[in-house]
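The complex appears here minus one protein chain, its other protein chains still in place.
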Amino acid sequence: MGGSAAARTDRRAIREQGIALLLLCLAAYLMVSGCAREERDVPMRAVPDEPVRGGVLTIAIQSDGQSLDPHRVTDAASMRLIENLYGTLMRYSDVYGEVEPYLAESYEISEDGKTYTFILRESVRFHETGREMTARDVKYSIRRIIEHEVRAEQFEPVDKIETPDDRTVIFRLTRPAAPFLTYLAYPMNAIVDREVVEAHDGSLDRAGAGCGPFRLVEWRRDRHLILDRYEHYHVQDRPYLDRVIYRPIPDETARTTSLRTREIHISLDVPDKDRGLLERATHVVVESVPGTFWEYVGMNAGREPFDDVRVRQAVAWAVDRDMVNQLVKFGRSRILTGGFFPTNHWAYVDMEMYPGRDPDRARALLREAGYPDGFEAVIRVGSAFPYQVAAAQIVKQNLEEVGIMTEILAEESGVFFEALGRSDFDMTVVGWLGFVDPDEWFYNIFHSEGRWNQQQYANPDVDTLLEQGRRETDMEERREQYRRVQEKVVRDAPVALLYINDQTSAYLDTVQGFRVHPTATTLSLRETWLVE
Amino acid sequence: MNDVWYRFSRNKLAVFGLVVIGLYLVCALGARWIAPYDPYEMRVESVLREPGAEHWLGADPFGRDMFSRIVHGSRISLRVGLIAVSIALSAGTVLGMLAGYFGRWIDGLLSRVVDVMFSFPDILLALVIMAILGPSTTNVMIAIGIVYTPIFARIARGSVLSVKNAMFVEAARAIGVGHFMIMFRHILPNILAPLIIQTTLSFAFAILAEAALSFLGLGVEPDAPSWGIMLNEGKNWMEHGWWVAVFPGVAITLAVLSFNVVGDGLRDALDPKLRGRGD
Partner (left out) sequence: MLKYTLRRLVIALPVLLGISVIAFFIVRLVPGDTVTALLGAHYSEAEAEALRQRLGLDQPLPVQYVIWLGNVLSGDFGQSAFTGEPVLEAILNRLPVTIQLVAISICFAVFVAVPLGVMAAVGRSGRTDFFATLFGLLGISIPGFWLGVLLILLFSLTLGWLPSGGFVSLWDDPIANFRHMILPGLSLGMAVAAVVMRMTRSTMLEVLNEEYIKMARAKGVPKRRTIIRHALRNALIPIITITGIQAGYLLGGSIVIEQIFSLPGIGLLALQAITNRDYALVQGTVLFIALGFMVINLLVDLIYAWLDPRIKY
């Protein structure tokens, strides 16, 4: 899923563009950032140089990963480290939301949508053993994912996996599953080398068992992860880089300065406040695309007074999204007044359900609900996420004005997520990484039986729609279903949406071919090269 | 007593420190009237405003007035200092006196416990205690109080040992005064000097410790105008406005410095023999 606890937070965000497409967004970016950068052709780079081989690229990430086992990790940081080591059957294409075959050469879906047949690419070799990848490795990997439970649920409809020959894999499903291909493209649903797994007693925490463009050299926690070019990578002449070094730099300022002083090549997550500084540096390119990290004020619908929909709506009306956005995100995030998605997503709908702050309306709703004098509540936040702690402070002020007196409790991740998991909270400010398919965005959070339905929200209509959305394969139908889901959820307000963040990265102008992806994946490193 | 005051007042630095502490006290007690703004009030139009007529020390990234926050911050710092030091002073003195007076296994046990606590760097101990108790102002006071208890215990124990066999104690014992009375009526007044000096110096430590804990995010509530929290915020924003990182630090340094010089001055004044030993 897009985010377990850690994944959803490892994200900084950017600014509001209000424009639908990536290209438009980049054009606007040039306009907005003004004359200071006129002389620079980036990030459009109309005539890129010929790619050159060689070079060492250093990339800064916010925190170190927990493990290198793709089937076990849940945090975004680990994913960044791992994804270039491995390959998946499908992969995200350049158009956000769409996928294309990768380790698979081609695939076929049966009429009834219940049988998927993949023909594997030839001469894909694993780093460690040099062995060629076969259908059995695919079967083994999917099995392993299911065993490790973290993402087992994505493969819940899988009934049988057949491997009639070395290059054919057939998935037989119990029902049609619309997001199935998207899940196969999820970088952590990687194909692993069975022999390496077994040689490491089943654990890939510190080992590489992939067939991706780069192979593992050394991982020294909190210092660096070193990857080297894999000579037998199945795509000719790729990757260009000889070596990629990941360096965790938790401090925002330190990350920004090291880019300015050329100690690193890429800073993957640029905080909004430092964007301006980086844009002024002539040797740095700042690039941002609409991302999928959405943040909200969560309310516990299983607990008084938030079991009353009017109270939740009152909060949704009382929150000053503009102010939070201005103060916390420098106005760079896109406030969510209705739907959830980034503008470049196919399920995006333009809805205005809470167009602006309305304290009178909030007070009226509270009166109706029987709280004319307001009430007291605690907002729990994770201290590891300063931007959410900051947002909570503003929300607190907003709520005070309509009579809801809150206290902020900032706790370390362990305590905080435990409380959320147990639904032991009144209110919270937190976020999720939506990722790609709407099923990833909604099912587990808003289905009454959802695994992560912390808000204890239950609406039978929403349940039905979410179940249909999983099975439906017709695009238009799905779009309509998820439009209705968004409408109902936003109206019922188990969460008062705040904003959705852009994904912004910055890199030196010597870096070519690197693309910033909405999900912050670094997979484009295989197409990246360095110029002098 | 007059002697002490005379000697103290001749130390210009110490008097300066006392005056500064007095000013902080005024700020803490009269914060509501002195601060021109509500320290919690966020104003979009004031975000990162430079120091000037409108905001004397500038405004922070939320548009809150820095001067008002620092003035209110003195309330937190002094309150944490006062209560934490009171905890350490009372607990430490009682434990130390018990150990020193009764000796034997009580002394052995308490001294070992104190030794163990001394084996942890204070900030580490405070961090661990804060992790156990959870972040809040009350817990900061408790944590700092616990961390500094052993120092007082050690000082009290040493002082008790040095007067335990003095004539007046022997005399009191001879006429049948109870242990408790002896300890509090006869011994305590005679070991006050080192305790007073340590109390003053501990204020400096406590203010530093609160700031450090809050700086690390394990201290008081996140929106409280604590100097440590302001500094933590300031660290992330200093490139956008130096004042957010500079003024809270000045406030901490000045407070710590004042308690230090007053403590030094008291030591010189109360115990002329120690004069000049600056450690």
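Each chain gets a letter, A and B, in the order it is written, and its residues are counted from 1.
One rule holds in what follows: a contact is a pair of C-beta atoms (placed from the backbone, for glycine too) under 8 Å apart; a residue touches a chain by one contact, two chains touch by 3 or more.
Note that the structure is predicted; figures quoted are calculated from it, not measured.
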Point to revise | Among B:Ile83, B:Ile151 or B:Val256, residue touching the chain not depicted | key: B:Val256
Check your understanding: Looking at the whole complex, which of A:Glu147, A:Asp251, A:Glu376 or A:Asp474 touches the chain that is not displayed?
Key -> A:Asp251
Check your understanding: Which listed residue, A:Ile170, A:Val217, A:Val349 or A:Val415, touches the chain dropped from view?
Key -> A:Val415
Review point. Any idea which of B:Leu48, B:Ala131 or B:Leu270 touches the chain not displayed?
Key: B:Ala131
Check your understanding: For subunit A, which residues touch the unseen chain?
Key -> 4-6, 66-67, 74, 149, 203, 205-206, 220-223, 247, 249-251, 253-254, 257-258, 260-261, 263, 384, 411-415, 417-421, 444, 451-452, 454
Review point. What residues on subunit B make contact with the chain left out of this view?
Key: 13, 112-113, 115-116, 119-124, 127-128, 131-132, 134, 204, 208, 211-212, 215-216, 218, 231, 234-235, 238-239, 242, 245-246, 248-249, 252-254, 256-257, 260-261, 276-279
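The definition used in the following text is that only the chains that are shown with their structure count from here on.
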Revision key, fill the gap. dist(centroid_CA(subunit A), centroid_CA(subunit B)) in Å evaluates to 46
Practice item. Would you mind writing out the residues of subunit B in touch with subunit A in their complex? Key: 40-42, 44, 47, 61-63, 131, 134-135, 217-218, 221-223, 235-240
Practice item. Show which residues of subunit A lie in contact with subunit B when the two form their complex. Key: 252-253, 256, 273-274, 277, 323, 326-327, 381, 383, 386, 389-390, 392-394, 396-397, 407-412, 415
